[in-house]
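My structure is below; once you've seen it, I'll send some questions.
Note that one protein chain of the assembly has been removed; the remaining protein chains are unaltered in position.
Labels A, B and C are assigned to the chains in the order they are written; within every chain, residues are numbered from 1.
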Amino acid sequence: MKTSAALSGIFVPNIVPYDDHGKINEEELRRIIRWLGEKGVTGYYPNGSMGEFIRLSYEERKRVLKIVVEEAGGRPILAGAAEPNVDLVLEMCKYCADLGCRAVSITGPYYYKLTQESIETYFRELAAKSPIDIVIYNIPAFANEITVPVLKRLALDCPRIIGTKDTSRDMPRFQTVLHEIKSQRPEFSVLIGWEELLCPTLFMGGDGGTLSSAGVAPEIIMKLYNEARAGNWDEAKRIQYRLLDIFSLMVNAPNFPEGFRAGYELRGFKPGRARFPLSDRELATVDTMRSRLACILADEGFSEAASSCRRPAIPAGEIRPADVEAIVRSVLTRLQA
Amino acid sequence: MKTSAALSGIFVPNIVPYDDHGKINEEELRRIIRWLGEKGVTGYYPNGSMGEFIRLSYEERKRVLKIVVEEAGGRPILAGAAEPNVDLVLEMCKYCADLGCRAVSITGPYYYKLTQESIETYFRELAAKSPIDIVIYNIPAFANEITVPVLKRLALDCPRIIGTKDTSRDMPRFQTVLHEIKSQRPEFSVLIGWEELLCPTLFMGGDGGTLSSAGVAPEIIMKLYNEARAGNWDEAKRIQYRLLDIFSLMVNAPNFPEGFRAGYELRGFKPGRARFPLSDRELATVDTMRSRLACILADEGFSEAASSCRRPAIPAGEIRPADVEAIVRSVLTRLQA
Amino acid sequence: MKTSAALSGIFVPNIVPYDDHGKINEEELRRIIRWLGEKGVTGYYPNGSMGEFIRLSYEERKRVLKIVVEEAGGRPILAGAAEPNVDLVLEMCKYCADLGCRAVSITGPYYYKLTQESIETYFRELAAKSPIDIVIYNIPAFANEITVPVLKRLALDCPRIIGTKDTSRDMPRFQTVLHEIKSQRPEFSVLIGWEELLCPTLFMGGDGGTLSSAGVAPEIIMKLYNEARAGNWDEAKRIQYRLLDIFSLMVNAPNFPEGFRAGYELRGFKPGRARFPLSDRELATVDTMRSRLACILADEGFSEAASSCRRPAIPAGEIRPADVEAIVRSVLTRLQA
Partner (left out) sequence: MKTSAALSGIFVPNIVPYDDHGKINEEELRRIIRWLGEKGVTGYYPNGSMGEFIRLSYEERKRVLKIVVEEAGGRPILAGAAEPNVDLVLEMCKYCADLGCRAVSITGPYYYKLTQESIETYFRELAAKSPIDIVIYNIPAFANEITVPVLKRLALDCPRIIGTKDTSRDMPRFQTVLHEIKSQRPEFSVLIGWEELLCPTLFMGGDGGTLSSAGVAPEIIMKLYNEARAGNWDEAKRIQYRLLDIFSLMVNAPNFPEGFRAGYELRGFKPGRARFPLSDRELATVDTMRSRLACILADEGFSEAASSCRRPAIPAGEIRPADVEAIVRSVLTRLQA
């Protein structure tokens, strides 16, 4: 077992901006990466769920990664490498290693439901052959879960597996990982992938996070992280609760990561149209959400968002679809009588 | 809205001990309640999931409650009142009020899957008619969930509804309740019902908990709670991690609340056979678990558990059913050849 | 193993009508049971999910059963006996036996999540002690599932367990039960509890069903059953598809069994208010549903329903809540501008 320090801090999972033809807008991507660096983020996390890795071609994923490396200014990179079969994962691992990334992050396999034994075998094979350190990415909403007993055996047996990123919303699981794995291998990195749990997991002993909101509000996430690291827990908690409103708006917008892409737009970037269509009604919902988010971001002091803030005379939140439907049905009933 | 302080502290959900004929062992129940009082618990929580309320008759639930009141020594009582229809819930509310309980706790309805609108209507009707304060008990694994928007409307509209107990394991939900409800109604009590989250929820602003383990190890739970209240977070965290091992053994035993009943036995009580049968193999599993739990409790200084601690020469945890099966299959294969 | 014929036919799970004070309307219940007998149903199924067994007191369940027996005119009765603990189940079994019921039906336990081993032990204990034949009732949406391997062991080991009722909507499971159990024990009764699958399960070898719709449209269900038994499969299929519309309206109304209670009303009975409240908006939804159901029932020749049929000028189904909401939001937006 190596005795080096655990990977720690905030790694930002960037979006991929597209141009009017649906191609990657490389200049805008470069601008985003540089801007995040100026805001003081720890490192980058390209080709994650936020970066729509699954909707890019293999060549596009390599291109995104190359651009991030070029603009990273030496900050460490944790690169998504959840390719569709073992050979392709290893090919991508080699590519990441050659580019000088710090580690790769690999989800449980998606689409098929697999046994935990097979999943363990899969990660053991990757750990034995990868030329770069591996972070195991648990995101059970989208891909096969990696259970704690499997993660524990992998972590204690495989030096190449240096940490885990958890996006399961499951705080008890996170604590169990700290208690059963990190207690035995202190340099194993335990990162949270869910904004709501950043402060509680740092408090309980976590090493940091990879958080989608960090691309939209890097100032807030980094301040929370730094206050927590300095032991200023009251301030960290205060920021955590403010973060809930921002995150809630973006994560509940139709079709992740649309809400976050709207957030980038408010910070002055051109995300372009995403790679999966929304209905007209959903586009309108995102517009409404963007306007509400703009007000919160403006209140946080991000002045570039202010012009998009429209505060409704009647708060939108107080109009329930149920009420609206009842009104209209009663009108229609009278019309039909 | 009242301005009184929120209900806070640790309310212990007791088991119900039975005699050899399956009847409630009243003397043993009295002994348990008095012992818990001596250990300094805040209050009691009879007729919860731990108390097998659903396996008792209506008269038995009343009897349990009466005994707890008589032995409580004036400590506040939060009484389960999840009866099967509105009239019976209200009848039980009146009974609790007459006995001087502090409040009742009511789960979402069980068995049928109901709409959130109906569940809201149900709690509004109870809140309008109950002669005693109500705590809304969210336990989605066993009963219909009460969503946060419904809980929020109830909390802000109904003075009778003074708090919530959450047993969903869902830390983000807990934080949202604090952020969206308690921030607007500070005397609304937000209690955790899941041991693993006691320290994190106290840290983020929770008011306490109703925790099954508090009946088995009241010393540990109360120390964690008191250290947290005193701001000694490092000590609170340390206790939290020790608690994980105890809780994990008991909660993962076959058929809740069997594991916890075994824990009471180790502390010197006679729980008797529960009201739902275990297979012979499961009884053996509980025996093994009890022996392991005894060692942990003995290490915590609870000397009465020491005689039940049998430390295996080969740690049981290292024998995987998978390995065992493989060995035996290979033997059988050879026998059949 | 007995060699008697398997329990077969259609057993009707009745509702319980209430008077204005929420008490059981005994006269109306008698009227329902007699009417069903006149319609030629095979037998009765009191104290099932449809009969809100869980919202009645123990004494009320006994009273319902007694009334059904008195009005059954000798037709066989399959009585729900899913009481909250082993002793009470056995007490109810004895009561049913004394009244001359044909068998009892027992669900998997509800509320707690139990292991399959414990559930098997539970049914073995009941089978060993019950004075009356038992049908195992699988309804995984409301109570613990009983898996096929457990059911198979129970069916092959316990003469007292004479059949199963399946309300899981799971056709492959039903076929597996026929293939693995009934093939080995032909007099084991396999009944369907889900209307949509009546014709397919009879076709594949099932013995009949206990179907909520049989209380609202006994003529249709019995005709489907009788045509199937006579081998007139084209006619049986035709009726099955007509049945889908009736069932779909009732089962999708808010809060089962509200929709079915509305159906009884259309057939001339007074169900009274159910034992769980609906919101005002949900009451309106049930009203709309009742009116649409009335038209279908009138078309089927049930003339008593005709007066409640209101055919909308604009079909209600074509007004989507989404459209309605969009319209009103645009109006509000303009008002706020």
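Points to keep in mind about this one:
The rule we apply is simple: contacts are C-beta pairs under 8 Å (C-beta built on N, C-alpha and C of every residue); 3 or more make two chains touch, one makes a residue touch a chain.
Because the structure is predicted, anything quoted here is derived from the model rather than measured.
Of the listed residues C:Q175, C:N226 or C:T288, the one in contact with the hidden chain in the full complex is C:Q175. The residue touching the chain not shown here, chosen from C:K62, C:K94 or C:K237, is C:K237. The residue from A:E219, A:E235, A:E282 or A:E300 that touches the chain not shown here is A:E282. The chain omitted from view is touched by exactly one of A:N14, A:S49, A:S130 or A:S308, namely A:S49.
Residues of chain A that touch the chain left out of view are 22, 49, 54-58, 84-88, 109-115, 117-118, 120-122, 125, 141-143, 254-256, 275-279, 281-282. Summarising the interface, chain C meets the missing chain with residues 117, 169-172, 175-176, 178-179, 183, 194, 196-197, 199-200, 203-205, 233, 237, 240-241, 244, 248, 322.
Convention: only the chains that are shown with their structure count from here on.
Closest to the middle of the protein, by Cα centroid, lies chain B.
Chain centres here are Cα averages; for chain A and chain C they lie 46 Å apart.
Chain A and chain B have centres, each the mean of its CA atoms, that are 35 Å apart. Listed for chain B are no residues, as none touches two or more other chains.
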